[in-house]
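I'd like to ask you about the structure that follows.
Left out: one protein chain. Kept in place: all the others.
The block that comes next holds chain A.
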Amino acid sequence: MTDKLLEIDHLTVRFKGARTIHAINDLSLSLGEGETLALLGESGSGKSVTLKALLRLLPPKRTEIEGDIRVGGTDILRLSGRSLQRYRGGDVSMVFQEPALALDPVYTVGAQIAETVMRHKGVSRSEAMEVALDMLKRVKIPSPERRLQNYPHELSGGMRQRVMIALALACRPRLLLADEPTTALDATVQIQILLLLRELQKEFGMGVIFVTHDIGVAVEISERIAVMYAGQIVEEGTTREIIKDPRHPYTRGLLAANLHDVARGERLAAIPGAPPALETRPASCSFAPRCALAGPDCRAGLPPVVTPAPRRRVACLRADEAVPAE
(Lines give C-alpha, C1' and ligand atoms only; values in the text may rest on other atoms or scores of the structure.)
Protein backbone atom coordinates (compact mmCIF):
# COMPACT_ATOMS: atom_id res chain seq x y z
CA MET A 1 0.00 0.00 0.00
CA THR A 2 2.99 2.32 0.44
CA ASP A 3 3.36 2.96 -3.27
CA LYS A 4 0.00 4.66 -3.39
CA LEU A 5 0.04 8.26 -4.54
CA LEU A 6 -2.95 9.23 -2.46
CA GLU A 7 -4.68 7.59 0.44
CA ILE A 8 -7.65 9.13 2.18
CA ASP A 9 -8.85 7.20 5.22
CA HIS A 10 -12.08 7.89 7.07
CA LEU A 11 -12.06 11.58 6.24
CA THR A 12 -14.71 13.60 8.02
CA VAL A 13 -15.21 17.33 7.49
CA ARG A 14 -17.64 19.44 9.49
CA PHE A 15 -18.25 23.15 9.19
CA LYS A 16 -19.22 24.82 12.42
CA GLY A 17 -21.36 27.90 12.51
CA ALA A 18 -24.95 28.77 13.26
CA ARG A 19 -25.66 25.27 11.97
CA THR A 20 -23.13 22.48 11.73
CA ILE A 21 -22.74 21.12 8.22
CA HIS A 22 -21.53 17.55 7.91
CA ALA A 23 -19.96 18.00 4.50
CA ILE A 24 -17.81 14.86 4.35
CA ASN A 25 -18.71 11.73 6.29
CA ASP A 26 -16.20 8.91 6.61
CA LEU A 27 -14.77 9.11 3.11
CA SER A 28 -12.00 6.76 2.04
CA LEU A 29 -10.32 6.81 -1.32
CA SER A 30 -7.02 5.78 -2.83
CA LEU A 31 -5.26 6.59 -6.06
CA GLY A 32 -2.13 5.10 -7.65
CA GLU A 33 0.63 7.07 -9.39
CA GLY A 34 -0.57 8.28 -12.78
CA GLU A 35 -4.16 7.16 -12.27
CA THR A 36 -7.10 9.29 -13.31
CA LEU A 37 -10.22 9.27 -11.21
CA ALA A 38 -13.45 11.13 -11.74
CA LEU A 39 -15.34 12.26 -8.66
CA LEU A 40 -18.94 12.31 -9.76
CA GLY A 41 -21.90 13.71 -7.88
CA GLU A 42 -24.65 16.24 -7.62
CA SER A 43 -24.19 19.79 -6.48
CA GLY A 44 -23.51 19.92 -2.74
CA SER A 45 -22.32 16.33 -2.47
CA GLY A 46 -18.96 17.51 -1.15
CA LYS A 47 -16.71 17.18 -4.19
CA SER A 48 -15.07 20.59 -3.82
CA VAL A 49 -14.74 20.21 -0.08
CA THR A 50 -12.86 16.94 -0.63
CA LEU A 51 -10.37 18.64 -2.96
CA LYS A 52 -9.96 21.62 -0.67
CA ALA A 53 -9.35 19.35 2.29
CA LEU A 54 -6.62 17.70 0.22
CA LEU A 55 -4.88 21.04 -0.24
CA ARG A 56 -5.73 22.22 3.27
CA LEU A 57 -7.64 25.17 1.88
CA LEU A 58 -10.63 24.97 4.22
CA PRO A 59 -10.91 27.80 6.77
CA PRO A 60 -9.09 26.34 9.80
CA LYS A 61 -11.16 28.13 12.44
CA ARG A 62 -14.56 26.93 11.28
CA THR A 63 -13.62 23.49 10.05
CA GLU A 64 -13.21 20.24 11.94
CA ILE A 65 -11.29 17.64 10.00
CA GLU A 66 -10.81 14.07 11.15
CA GLY A 67 -9.24 11.10 9.48
CA ASP A 68 -6.08 10.71 7.53
CA ILE A 69 -4.83 12.04 4.20
CA ARG A 70 -1.51 10.81 2.84
CA VAL A 71 0.18 11.84 -0.37
CA GLY A 72 3.22 9.73 -1.18
CA GLY A 73 3.18 8.62 2.44
CA THR A 74 3.25 12.15 3.89
CA ASP A 75 0.59 13.00 6.43
CA ILE A 76 -1.04 16.04 4.88
CA LEU A 77 -3.17 17.05 7.82
CA ARG A 78 -0.03 17.60 9.92
CA LEU A 79 1.81 19.82 7.43
CA SER A 80 2.37 23.42 8.34
CA GLY A 81 4.50 26.42 7.42
CA ARG A 82 7.11 25.87 4.73
CA SER A 83 6.39 22.20 4.20
CA LEU A 84 2.74 23.02 3.56
CA GLN A 85 3.76 25.68 1.04
CA ARG A 86 6.10 23.25 -0.68
CA TYR A 87 3.32 20.68 -0.86
CA ARG A 88 0.72 23.05 -2.26
CA GLY A 89 1.46 23.69 -5.90
CA GLY A 90 4.57 21.52 -5.72
CA ASP A 91 3.31 17.99 -5.07
CA VAL A 92 -0.37 18.66 -5.61
CA SER A 93 -1.94 21.49 -7.56
CA MET A 94 -5.41 22.53 -8.50
CA VAL A 95 -7.33 23.82 -11.49
CA PHE A 96 -10.40 25.79 -10.48
CA GLN A 97 -13.84 25.92 -12.00
CA GLU A 98 -13.80 29.64 -12.86
CA PRO A 99 -10.47 30.65 -14.35
CA ALA A 100 -11.68 34.24 -14.55
CA LEU A 101 -11.91 34.34 -10.76
CA ALA A 102 -8.98 32.13 -9.89
CA LEU A 103 -6.39 34.33 -11.62
CA ASP A 104 -5.26 37.59 -10.09
CA PRO A 105 -6.69 40.33 -12.33
CA VAL A 106 -3.78 42.78 -11.94
CA TYR A 107 -0.88 40.41 -12.66
CA THR A 108 0.10 39.25 -16.13
CA VAL A 109 -0.41 35.56 -16.73
CA GLY A 110 3.33 35.20 -17.24
CA ALA A 111 4.03 36.72 -13.85
CA GLN A 112 1.49 34.44 -12.20
CA ILE A 113 3.03 31.30 -13.61
CA ALA A 114 6.55 32.57 -12.96
CA GLU A 115 5.95 33.41 -9.31
CA THR A 116 4.81 29.85 -8.69
CA VAL A 117 7.91 28.46 -10.37
CA MET A 118 10.16 30.84 -8.43
CA ARG A 119 8.56 29.77 -5.14
CA HIS A 120 8.98 26.10 -5.77
CA LYS A 121 12.13 25.82 -7.83
CA GLY A 122 14.07 28.73 -6.38
CA VAL A 123 15.06 29.93 -9.84
CA SER A 124 15.53 33.50 -11.07
CA ARG A 125 12.72 35.48 -12.56
CA SER A 126 13.98 35.16 -16.11
CA GLU A 127 14.38 31.40 -15.80
CA ALA A 128 10.89 31.20 -14.35
CA MET A 129 9.59 33.20 -17.31
CA GLU A 130 11.25 30.66 -19.61
CA VAL A 131 9.35 27.92 -17.83
CA ALA A 132 6.13 29.94 -18.10
CA LEU A 133 6.67 30.36 -21.83
CA ASP A 134 7.35 26.65 -22.24
CA MET A 135 4.17 25.84 -20.32
CA LEU A 136 2.07 28.18 -22.47
CA LYS A 137 3.41 26.34 -25.51
CA ARG A 138 2.52 22.99 -23.99
CA VAL A 139 -1.06 24.04 -23.36
CA LYS A 140 -1.15 25.19 -27.00
CA ILE A 141 -1.79 28.86 -26.55
CA PRO A 142 -1.18 30.67 -29.84
CA SER A 143 1.60 33.30 -29.88
CA PRO A 144 2.69 32.42 -26.35
CA GLU A 145 5.44 35.08 -26.16
CA ARG A 146 2.83 37.80 -26.45
CA ARG A 147 0.35 36.06 -24.16
CA LEU A 148 2.85 36.05 -21.31
CA GLN A 149 2.37 39.80 -21.08
CA ASN A 150 -1.42 39.63 -21.17
CA TYR A 151 -3.68 40.19 -18.19
CA PRO A 152 -6.41 37.60 -17.53
CA HIS A 153 -9.18 39.92 -18.71
CA GLU A 154 -7.50 40.16 -22.11
CA LEU A 155 -7.96 36.43 -22.71
CA SER A 156 -11.00 34.35 -23.62
CA GLY A 157 -12.46 31.85 -21.14
CA GLY A 158 -10.83 28.89 -22.85
CA MET A 159 -7.46 30.66 -22.97
CA ARG A 160 -7.71 31.50 -19.29
CA GLN A 161 -8.38 27.88 -18.43
CA ARG A 162 -5.35 26.87 -20.49
CA VAL A 163 -3.31 29.37 -18.50
CA MET A 164 -4.71 27.90 -15.28
CA ILE A 165 -3.66 24.42 -16.43
CA ALA A 166 -0.22 25.68 -17.42
CA LEU A 167 0.11 27.23 -13.98
CA ALA A 168 -1.00 24.08 -12.20
CA LEU A 169 1.42 21.88 -14.14
CA ALA A 170 4.38 24.26 -14.18
CA CYS A 171 6.02 22.61 -11.16
CA ARG A 172 5.26 19.06 -12.34
CA PRO A 173 2.95 18.00 -9.51
CA ARG A 174 2.39 14.30 -8.88
CA LEU A 175 -1.31 14.90 -8.43
CA LEU A 176 -3.57 17.33 -10.25
CA LEU A 177 -6.93 18.27 -8.78
CA ALA A 178 -9.35 19.61 -11.36
CA ASP A 179 -12.56 21.04 -9.92
CA GLU A 180 -15.08 21.12 -12.74
CA PRO A 181 -12.54 22.79 -15.02
CA THR A 182 -14.87 22.85 -18.01
CA THR A 183 -18.24 23.70 -16.49
CA ALA A 184 -17.85 27.45 -17.02
CA LEU A 185 -16.88 27.06 -20.68
CA ASP A 186 -18.73 26.79 -24.00
CA ALA A 187 -19.40 23.26 -25.22
CA THR A 188 -16.78 23.28 -28.00
CA VAL A 189 -14.16 24.80 -25.72
CA GLN A 190 -15.03 22.20 -23.06
CA ILE A 191 -14.06 19.40 -25.40
CA GLN A 192 -10.79 21.06 -26.34
CA ILE A 193 -9.85 21.51 -22.71
CA LEU A 194 -10.73 17.90 -21.93
CA LEU A 195 -8.61 16.64 -24.80
CA LEU A 196 -5.76 18.88 -23.67
CA LEU A 197 -5.95 17.57 -20.11
CA ARG A 198 -5.96 13.98 -21.32
CA GLU A 199 -2.94 14.65 -23.51
CA LEU A 200 -1.00 16.42 -20.77
CA GLN A 201 -1.80 13.62 -18.35
CA LYS A 202 -0.23 11.12 -20.77
CA GLU A 203 2.75 13.40 -21.30
CA PHE A 204 3.45 14.23 -17.63
CA GLY A 205 2.09 11.06 -16.08
CA MET A 206 0.61 12.72 -13.01
CA GLY A 207 -2.37 11.38 -11.12
CA VAL A 208 -5.60 13.29 -11.69
CA ILE A 209 -8.77 13.71 -9.67
CA PHE A 210 -11.34 15.22 -11.91
CA VAL A 211 -14.45 16.57 -10.25
CA THR A 212 -17.55 16.75 -12.39
CA HIS A 213 -21.27 16.28 -12.29
CA ASP A 214 -21.25 15.37 -15.94
CA ILE A 215 -21.07 11.62 -16.38
CA GLY A 216 -20.09 12.04 -20.04
CA VAL A 217 -17.05 14.04 -19.03
CA ALA A 218 -16.18 11.47 -16.38
CA VAL A 219 -16.24 8.67 -18.95
CA GLU A 220 -14.18 10.72 -21.37
CA ILE A 221 -11.36 11.61 -18.99
CA SER A 222 -10.90 8.93 -16.40
CA GLU A 223 -9.98 5.29 -15.83
CA ARG A 224 -11.84 5.16 -12.55
CA ILE A 225 -15.04 6.71 -11.23
CA ALA A 226 -16.08 7.37 -7.64
CA VAL A 227 -19.69 8.39 -7.13
CA MET A 228 -20.35 10.78 -4.26
CA TYR A 229 -23.56 11.33 -2.40
CA ALA A 230 -24.05 13.43 0.74
CA GLY A 231 -20.38 13.53 1.61
CA GLN A 232 -19.75 9.83 1.08
CA ILE A 233 -18.52 7.67 -1.74
CA VAL A 234 -21.41 5.35 -2.54
CA GLU A 235 -19.79 3.47 -5.38
CA GLU A 236 -16.35 3.14 -6.89
CA GLY A 237 -14.85 1.14 -9.72
CA THR A 238 -13.23 1.37 -13.10
CA THR A 239 -15.08 3.49 -15.61
CA ARG A 240 -16.03 0.33 -17.46
CA GLU A 241 -17.42 -1.32 -14.35
CA ILE A 242 -19.45 1.72 -13.42
CA ILE A 243 -20.92 2.11 -16.89
CA LYS A 244 -21.54 -1.55 -17.60
CA ASP A 245 -22.48 -2.76 -14.15
CA PRO A 246 -23.66 0.00 -11.83
CA ARG A 247 -24.71 -1.45 -8.48
CA HIS A 248 -25.81 1.49 -6.36
CA PRO A 249 -29.37 2.68 -7.05
CA TYR A 250 -28.04 6.26 -7.19
CA THR A 251 -25.47 5.38 -9.86
CA ARG A 252 -28.10 3.44 -11.76
CA GLY A 253 -30.38 6.44 -11.61
CA LEU A 254 -27.68 8.71 -12.93
CA LEU A 255 -26.94 6.36 -15.79
CA ALA A 256 -30.52 5.56 -16.68
CA ALA A 257 -31.34 9.22 -16.87
CA ASN A 258 -28.27 10.03 -18.89
CA LEU A 259 -26.87 7.12 -20.80
CA HIS A 260 -28.29 8.28 -24.08
CA ASP A 261 -26.87 11.73 -23.49
CA VAL A 262 -23.39 10.60 -22.57
CA ALA A 263 -22.05 11.06 -26.05
CA ARG A 264 -23.28 14.61 -26.15
CA GLY A 265 -21.85 15.33 -22.73
CA GLU A 266 -24.99 16.76 -21.25
CA ARG A 267 -25.48 17.52 -17.59
CA LEU A 268 -27.01 15.07 -15.16
CA ALA A 269 -30.77 15.17 -15.21
CA ALA A 270 -32.20 15.28 -11.73
CA ILE A 271 -33.21 12.12 -9.97
CA PRO A 272 -36.55 12.77 -8.26
CA GLY A 273 -36.11 14.38 -4.87
CA ALA A 274 -33.30 16.42 -3.46
CA PRO A 275 -30.07 15.57 -1.62
CA PRO A 276 -30.42 15.55 2.18
CA ALA A 277 -29.61 18.50 4.37
CA LEU A 278 -26.23 17.86 5.93
CA GLU A 279 -27.15 19.04 9.38
CA THR A 280 -26.73 15.69 11.06
CA ARG A 281 -24.24 12.94 10.58
CA PRO A 282 -25.99 10.22 8.60
CA ALA A 283 -26.95 7.21 10.72
CA SER A 284 -28.62 5.31 7.89
CA CYS A 285 -28.45 5.29 4.10
CA SER A 286 -28.53 8.96 2.99
CA PHE A 287 -30.10 7.99 -0.30
CA ALA A 288 -33.04 6.15 1.25
CA PRO A 289 -35.56 9.02 0.89
CA ARG A 290 -35.03 9.00 -2.89
CA CYS A 291 -34.40 5.29 -3.39
CA ALA A 292 -36.96 3.04 -5.11
CA LEU A 293 -35.51 -0.03 -3.40
CA ALA A 294 -35.45 1.42 0.11
CA GLY A 295 -36.86 -0.73 2.86
CA PRO A 296 -36.99 -0.56 6.67
CA ASP A 297 -33.57 -2.24 6.83
CA CYS A 298 -32.08 0.71 4.90
CA ARG A 299 -33.31 3.14 7.53
CA ALA A 300 -32.10 1.01 10.42
CA GLY A 301 -28.39 1.68 10.02
CA LEU A 302 -25.57 2.57 7.66
CA PRO A 303 -25.48 0.20 4.69
CA PRO A 304 -22.53 -2.17 4.54
CA VAL A 305 -19.80 -1.61 1.98
CA VAL A 306 -19.83 -4.48 -0.47
CA THR A 307 -16.66 -5.22 -2.47
CA PRO A 308 -17.62 -7.33 -5.49
CA ALA A 309 -14.08 -7.06 -6.97
CA PRO A 310 -10.69 -5.62 -5.96
CA ARG A 311 -10.90 -1.81 -5.70
CA ARG A 312 -14.56 -2.03 -6.42
CA ARG A 313 -17.08 -1.11 -3.72
CA VAL A 314 -20.72 -0.27 -3.26
CA ALA A 315 -22.34 1.11 -0.12
CA CYS A 316 -25.78 -0.42 -0.44
CA LEU A 317 -27.76 -3.24 1.14
CA ARG A 318 -29.07 -4.32 -2.24
CA ALA A 319 -25.80 -4.08 -4.16
CA ASP A 320 -25.87 -7.77 -5.02
CA GLU A 321 -29.45 -7.88 -6.16
CA ALA A 322 -30.23 -8.23 -9.81
CA VAL A 323 -30.48 -5.00 -11.72
CA PRO A 324 -34.18 -4.36 -12.22
CA ALA A 325 -35.06 -4.46 -15.87
CA GLU A 326 -35.98 -1.07 -17.24
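Please note the rule applied: a contact is a pair of C-beta atoms (placed from the backbone, for glycine too) under 8 Å apart; a residue touches a chain by one contact, two chains touch by 3 or more; residues count from 1.
The rule is simple: contacts and distances are computed from a predicted model.
This figure omits one chain of the complex; the name its UniProt record holds, of "Peptide/nickel transport system permease protein", "Carrier domain-containing protein", "5,10-methylene tetrahydromethanopterin reductase" or "Anti-sigma F factor antagonist", is "Peptide/nickel transport system permease protein".
Of the candidate positions A:G89, A:G158, A:P181 or A:G231, contact with the unshown chain belongs to A:G89.
Here the missing chain is touched by one residue of A:L39, A:A102, A:A178 or A:L196, and it is A:A102. The set of chain A residues touching the chain not shown comprises 55, 57, 85-90, 93-94, 96, 98, 101-108, 115-116, 119-120, 151, 153, 167-168.
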